[in-house]
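Only one protein chain is missing; all other protein chains are in place.
Per-chain residue numbering starts at 1, and chain names A, B and C are given in the order in which the chains are listed.
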Amino acid sequence: MSETATIAATAEPKNYLTNRHTIQSWLFTVDHKRIAILYLISLTVFFLLGGAAAALFRLDLMTPQADLLQSETYNKLFTMHGIVMIFFFLVPSIPAVMGNFLVPVMIGAKDVAFPRLNLLSWYVFMAGGLIALGAIISGGVDTGWTFYTPYSSMYANSHVILAVAGAFIAGFSSIMTALNFIVTIQKMRAPGLTWFRLPLFIWAMYATSLVVILGTPVVAITLVMIFIERFFQFGLFDPALGGDPVLFQHLFWFYSHPAVYIMILPSMGVISEIVSCFSRRRLYGYTFVAFSSLAIAVIGFFVWGHHMFVSSQSAYAGLIFSFLTFFVAIPTAIKILNWIMTMYKGSISFDTPMLYAYGFLGLFTIGGLTGLFLSTMATDIHLHDTYFVVAHFHYVMVGGGVMGFLGALHFWWPKMTGRMYPEGWAKFAAIVIFIGFNLTFFPQFQLGYHGMPRRYHTYAEEFQILHVMSTAGASVLGAGYLIMAAYLGWSLFKGKRASANPWDARGLEWETTSPPPTENFLSTPTVTQEAYAYDKPSVTHVPPEEKRV
Amino acid sequence: MSEHHVMPIRVYLTIIAILMALTVATVWVAFLDFGYLNTVIAVGIAVIKALLVVMYFMHLKYAAPITRLFAGAGAVFFVILIAITLSDYRSRDWFPFPEPWEQAHEAPASH
Amino acid sequence: MSSHAHAHVAHHFESAEQQRQSAQLGMWIFLVTEVMFFGGLFAAYVVYRSLYPEAWVVGSHLLSIGLGGFNTAVLLASSLTMALAVHAAQTDKRNATAMWIVLTMVLGFVFLGVKVVEYAGKFEHHLVPGAHFHVDPMAELAKLEAAGVHVGQHLRHAFETANPSHVQLFYSLYFAMTGMHAVHMIIGAGLMIWLLANTLKGRYSSAYYNPVEVTGLYWHFVDIVWIFLFPMLYLIGRH
Partner (left out) sequence: MKSVFNILPEQASTVASHVDAIYLFLIAISVVFTLLAAGLVIVFGVKFRRRPDGPAPEKPHEDSRLEMAAGAFLLVLLLVLFGWGAKVYFQNTRPPADAMEILVTGKQWMWKLQHPNGRREINTLHIPVGKPVQLTMTSEDVIHSFFIPAFRVKQDVLPGRYTRLWFQATKTGRYRLFCTEYCGTEHSMMGGWVNVMTAADYERWLSGEVAGAAQETPVQAGERLFTQLGCQTCHNAGSGALGPNLAGVFGHTVKLADGSEVIADEEYLRESILNPHAKLVAGFAPVMPVFKGIINEDQLLQLIAYIKSLSGASN
């Protein structure tokens, strides 16, 4: 701290971190970069909470019997893990932290279109999070994060209303952020920054925001319907009145399937930036990648029924949902091809962000391919609600989503904090996380095909060996995360000073100081070339004397 | 400066007159028997009323193309949500199912 | 200070025009989320109505077309006054702006008042879903006939076959949909008070009237929801 203070006291121009130091200057800030930091801190806490829950039940699953936890506690823990990780970590992760920090900088704007709304979104997020935590502290929720009726609406005796309220409120926060991004990207791009000069991260954020805008309100009203049913005793899904619990599943998955794209599209945007930068080559098939983000966002709304093949949904509806699901696979697969082809004849260096990109490519490929097992109707009948599904979505959401998030964190860490992290430790942690992840989740594919149902507290003894492997892997994974937390924390105070453009990357965010000043640029930049112009030298908008070495 | 479109008050008055007339019409039509068309007519009139409000009171007719695109997207996804959900319910008792699996009639594979 | 256009351009915008377009687009995107929000309820309505059409006929006959129609007219009128408020702001007529805003708000409260009367009636007649819900379609049919309503074959059939549980489902949706609409009305009324205060302080002019305009968009949207709710809830199977 004292060092930061002395730096600020010198002739250095003030940046967004150092221009004011009071608590109020953080809690009432409208600077998108500071809001991003607020989100980063809150999300880290939620990630630790969700991870702790997972660690506990993973430990309990070492043996087939119930030894560590009671059934009720076990059910509450996996519910908490799901709610916290989905609604309070994965959905906001890259948009709220990286998007908030980068969208205005990347398009050369001073801030997002509605800065006060942006701050409000953080408060709303925190309110939702605290209410959900309240539900957990006051006794917990045992419905699973999917809140299926009629269990959630009529049978569960836990704090469903509070949990539903928390998720509902958090939904508003993502809507506010998404709305802000669309308007910002639409209306506030710097002169010369045409649509096809935009970084692909911006395209990904735009597509993600569309999904949030169109999907989140539907889950919001669906959660309100659960609330109405529990609180006012109105039977909206009550079978005794002729209500249909499967209708809840339709409404729920109308959001929650596209929500998978909310979690993965931003990561795809990040990977595009990283692969391009560390291959020193413009992304292969820029236009295709840009439009495929939008295509995935739109097609993603037509496939929700593939979560319901055994729900008693009409076989014909299932047929159509299965058919359309295969179509989402095509743009996704071609994107992987694009990233690989970008490396072809590139000049590849293996800095930490690139290691995460490699991890993403491997894990997300497996996650995507195992999705085919679940969109094929005959195999889904067998695999539905087994550990195969658990493994599949962890490969997509952690292998894809979280790997992208960590890649982004390392790629833009120098920009956000003005410090470099220790490269050796970072590489080590990336490799540990990759290995630990595979050890944890690969055995679960096998468990699933052999019939191990998900959400089981106790299980048949023949499954034990694979569960033990999974738990062992989880401890490696956990160790990887802890190493990362340690060296990132260390780097905040002791890390080497970062230059404006430590990776020699292209893009407006690299043409301002690290960390950027409050309004991002000293004067509004003008863009004269396309994105990823790695064949040309970096265009400098920052006078040399302001650059740190 | 088409964005700053100031409409003459006369337009607003015409629109409100049409809206009120359509309200009376929809009530009147509800008491006549057109079979299943009653629903179509009721929703049709509501759509016309909504379009009038959107186009004139909300100035969408004079708004930027991107604004109109978003308004349109809202309507389209609203319809998608309802139509696809309903398609499940309408096709649940469709007959006939495909023939049962021929192997069912074969001799058991083993004992 | 209100006369300077530049005074209203926030620091991060380049021009008043950019700011205005952003506000407008932002509000429209918000309205898209509102469309999808109500979409969930409409989907439930459409599905259950397709499953239980006769219960929907019975349910709607127990609602008052008079009150519903009156409220429709009130809301449409409030949309007009709101549009006129925006018009007055666009043409620098501050007093007129304030007057139209007040009128819009009053019409909004009239709507809510009528809604309270309707809800109270449903409460009295045990039509609020829950343990006390009670409806006897045959008794209701007899009441209709006693009141001299022409009961055609379809209508009689609907009353004879409707399952009271399904009628309860209709009322669950009726209260969920109109309740959610009323919540939006109350928020709208709150926005009107805020607009009025700022209008009286002279914050708005032809150079800067974004809040009046975007609040208007919201108000019109709430009106549109009712334009659909009225026929869908009150007018089914009246023939």
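The criterion applied here is as follows: a contact is a pair of C-beta atoms (placed from the backbone, for glycine too) under 8 Å apart; a residue touches a chain by one contact, two chains touch by 3 or more.
Quick caveat: nothing in here was measured; it's all calculated off a predicted structure.
Novice: Just to verify: which one of A:139, A:422, A:453 or A:502 makes contact with the chain not shown?
Specialist: Of the listed residues, the one touching the omitted chain is A:453.
Novice: Which of A:56, A:162, A:343 or A:403 sits in contact with the chain that's absent?
Specialist: Missing-chain contact among the listed residues: A:343.
Novice: Among A:20, A:230, A:282 or A:427, which residue is in contact with the omitted chain in the full complex?
Specialist: Residue touching the chain left out of view: A:282.
Novice: What does the interface between chain C and the hidden chain look like in terms of residue numbers?
Specialist: 54, 157, 160-163, 165-166
Novice: What does the interface between chain A and the hidden chain look like in terms of residue numbers?
Specialist: For chain A, the residues touching the absent chain are 71-72, 75, 142, 144, 148, 150-151, 154-156, 239-240, 242, 245-246, 279-288, 309-312, 315, 318-319, 322-323, 326-327, 329-330, 333-334, 336-338, 340-350, 358, 361-362, 365-366, 369-370, 372-373, 375-382, 384-386, 446-447, 449-451, 453-460, 462-463, 465-466, 534-535.
Just so we're on the same page, only the chains that are shown with their structure count from here on.
Novice: A-C or A-B: which has the larger count of contacting C-beta pairs?
Specialist: Of A-C and A-B, it is A-C that has more C-beta pairs in contact.
Novice: If you average the CA atoms of chain B and of chain C, how far apart do the two points sit, in angstrom?
Specialist: 18
Novice: Hey, how far is the Cα centre of chain A from the one of chain C, in Å?
Specialist: Here the centre of chain C sits 36 Å away from the centre of chain A.
Novice: Averaging only over C-alpha atoms, locate the centres of chain A and chain B and give their separation in whole Å.
Specialist: Roughly 34 Å separates the two chain centres.
Novice: Provide the list of chain C residues touching at least two other chains, using ranges where the numbers run on.
Specialist: Answer for chain C, listing residues that touch two or more other chains: 21, 25, 29, 32, 35-36, 39-40, 43, 47, 51.
Novice: Any chance you could list the residues of chain B touching two or more other chains?
Specialist: 66, 73-74, 77, 81, 85, 89-90
Novice: State the interface residues of chain A toward chain C in the complex, per the touch definition above.
Specialist: Spelled out, the residues of chain A in touch with chain C are 109-115, 175, 179-180, 182-183, 186-188, 213-218, 220-222, 224-225, 228, 232-236, 240-244, 247, 250-251, 254, 519, 524.
Novice: Which stretch or stretches of chain B touch chain C in the complex?
Specialist: Touch list, chain B to chain C: 3-4, 6-7, 9, 12-13, 15-16, 19-20, 23, 26-27, 30-34, 38-39, 42-43, 45-46, 49-50, 53-54, 56-58, 63-64, 66-67, 70-71, 73-75, 77-78, 81-82, 85-86, 89-90.
Novice: Quick one: which bits of chain B touch chain A in the complex? Just the residue numbers, please.
Specialist: 66, 73-74, 77, 80-81, 84-85, 87-92, 94, 97
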